[in-house]
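To start, the structure itself, in structure tokens.
Yeah, one chain of the complex is gone here, protein chain that is, but the others are all in their spots.
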Amino acid sequence: MISNEISYNSKIEGELVVTKADAVINWIRRHSVWPMPMGLACCAIELMASAASRYDISRFGMEVMRFSPRQSDCMIVAGTVTYKMAEVVRRIYDQMGDPKWVVAMGACASSGGMYRSYAVMQGVDNIVPVDVYVSGCPPRPEALLDAMMKLQDKIGQEPSAKNLLNTPTRKIG
Amino acid sequence: MIDEDFIKELLSKHAFLNLNHQTDYLTLDCPAEDIVEFAKCLRDEETFDLLVDLTAIDHGTDADERFSVVLHLYSRIHRNYLRIHSSCGSESESPQFPSLSEIFPAANWHERETYDMFGIIFTDHPNMKRILMWDEYPYFPLRKEFPLAGIETDLPADDVVEVTQAEVEPAPMMGGPFVAAEQGFMSESEPRAKDESWTEKKEKPV
Partner (left out) sequence: MSSVTTKEISIGDVGARAALAEEGSERMALNVGPSHPTTHGVLRLMMELNGDLIEKCEPVLGYLHRGDEKIAENMTYNQFVPYTDRLDYLAPLANNVAYALTVENLAGVRVPERCEAIRVIICEMARISSHLLGMGVFGMDAGAWTPFMYTFTEREKLYTLFEELTGARFTTSYTRIGGVARDVPEGWLDRVLKFCEELPKATDEVEKLLTRNRIFIDRTEGIGEISASDAIAYGLTGPNLRACGVDLDLRKDKPYSGYDKYDFDVPIGTRGDCYDRYLVRIEEVRQSLRIIKQAIADFPGGAWYAEDAKKIFAPPKEKILSSMEELIQNFMIVTEGPQIPAGETYFEAENPKGALGFYLVSKGGGVPYRLKIRAPSFCNLSILEKLAPGHMLADITVILGSLDFVMGECDR
């Protein structure tokens, strides 16, 4: 039985699993997303709370919060992005290795939030491509975990084997 | 309240002072030329050694003396605050004011912030640069004629702009902050659009 999920029935198949390359690669990638917390403002506190013991983000394999962009998969932009900070966010995004995803956590990162002023960039998607938006000011840790689960579903849909075999011309910006 | 004798003594010692009022704390008016000397005297003799705050007020483009600098000092002996208003003169575009950073090192960053927000240049300041906005930002945000949404400028980093085509755009105000006028009948002073930089009828500035 070839399906998109890894299916395994030991009575029929014994110790051998037959599946699509995509399914394996995506399964590995989505169960160990290493976030890079771009914690800018108040949402960073809820990000830390979701990494603490009550809302354990480690259940999903994401407790490895690497502050180095080269060692992380997903950048969680938590907090208000000002124009002064925007170039820094972009540079760090560029330093992350493929495949990479971005989660815009909170109202400020998604759309500028309640700060409609001269110094705040109205949404981080003006500067980096965003995969998941989380609403809330700040979003509860459960909301962030829900967003990470949606990100996991999104990762599961990617045509990873094709991307690996043909070097993709990645659209910049 | 600081007691009356102290106030009288202070006013008689420094002839250039004027009593502004005394509601919550003693408030004095001091001309800009004498402020450095007066601050030094306050710190050394009158025990007001903690500079709590230094900021400015923009009285609007119609006022004669547009900017005035406001200092707050605290004394642990008197257990009270002292406020000093000092006008920057009639210059409206690039006002100047003597710097207090020699006397109160705390004033260093406060003066940089006041310069950043209002454009008041503090003479003899060791490091007169912007502190909150980026260095090349051309405007002074807290001036009354500057709109809340901001004015379009370029993002400071050229290579990022090349890749992403991002720029500093005015925030979408949908007609501007809706604020009620200060007086008048209810029908006139209802919240009206203040900043009409972008409405459904008037296009977004490109």
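A few remarks follow.
Each chain carries a letter (A and B) given by its place in the written order, and its residues are counted from 1.
Throughout what follows, a residue touches a chain if its C-beta (ideal position, glycine included) is under 8 Å from a C-beta of that chain, and two chains touch if they have at least 3 such contacts.
All of these numbers come straight from a predicted model, not from anything done at the bench.
Partners of the chain left out, restricted to shown chains and counted across the full complex, are A, B. Of the listed positions A:80, A:126 or A:152, the one in contact with the omitted chain in the full complex is A:80.
When the missing chain is restored to the complex, the residue among A:23, A:92 or A:144 that touches it is A:92.
Residue B:157 is the one among B:17, B:88 or B:157 that touches the chain missing from this view. Touching residues on chain B toward the chain that is not drawn are 23-25, 27, 49-53, 55, 57-58, 70, 72, 76, 79, 81, 83, 94, 104-106, 108-109, 113, 117, 121, 128-136, 141-142, 146, 148, 156-157, 177, 179-183, 186, 189-191, 194-195. The chain not displayed touches chain A at residues 38-42, 44-46, 48-49, 52-54, 67, 79-80, 82, 84-85, 88-89, 91-92, 114-115, 117-120, 137-138, 140.
In this section, only the chains that are shown with their structure count from here on.
Here chain A touches chain B in the complex through residues 83-84, 86-87, 90-91, 112, 116-122, 126-128, 172-173, going by the rule given at the top.
Interface residues of chain B facing chain A in the complex, by the touch rule stated above, are 132-134, 141, 146-151, 155-157, 160, 163-166, 168-173.
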